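Right, one structure below, let's go through it.
Removed from the display is one protein chain of the complex; every other protein chain stays in position.
Let's turn to chain A:
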Amino acid sequence: MSSTRDIDALIEMMAKLPGLGPRSARRAVLHLIRKRAQLFTPLADLMHTVAASARECLNCANVGTSDICDICASEKRANGQLCVVEDVADLWAMERAGVFKGRYHVLGGTLSALDAIGPDELRIPKLVDRVTTEDITEVILALNATVDGQTTAHYIADQLEDRVTLTSLAQGVPIGGELDYLDDGTITAALNARKKL
């Protein structure tokens, strides 16, 4: 019936993306159609490729295109430091700041009894494993300053006490603020001024 049905469906899909709404989705789709060769076709190809290849790193749960991500694969990053973050967006924010030279461990959330998220849902057992197998000497807890974030930090600290040095990102991380929303300078300052738990 409508000749624009596919386009409408595309707009509807795009509008579901974070940061986009129906208005901005319509603008984006129009823009793509006008730049078919420079933008639309290469974007569609990339989406197709990445949709097939993107996966979680089996070791740290970073998102990449292979079973073991570049960071875990790099010997240079095996400096004995392990930075624990809530989700991949936090890991990427730390990488953007470019100051941290060790490896990461993505928990995939925070402990929350009310949301039925316990230690087993969070890859905490895997973290405890990695501390031994990767000769970790310092675990940096880069968790949000929310109640759930701090509960998770205390929980992990309780498990790893006596085995490694435990530190947490210093102040500068606002209460309830998420790493992903901080600028690089703030992240760098918070990492450099990290303190022992």
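We take it that contacts are C-beta pairs under 8 Å (C-beta built on N, C-alpha and C of every residue); 3 or more make two chains touch, one makes a residue touch a chain; residues count from 1.
The rule is simple: contacts and distances are computed from a predicted model.
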item	value
UniProt protein name of the chain not shown, from "SUF system NifU family Fe-S cluster assembly protein", "DNA replication and repair protein RecF", "dihydrouracil dehydrogenase (NAD(+))" or "Transketolase"	"DNA replication and repair protein RecF"
Identified contact with the non-displayed chain, of A:Thr151, A:Thr165 or A:Thr186	A:Thr151
Interface with the unshown chain - residue positions in chain A	111-114, 118-119, 147-148, 150-155, 158-159, 175
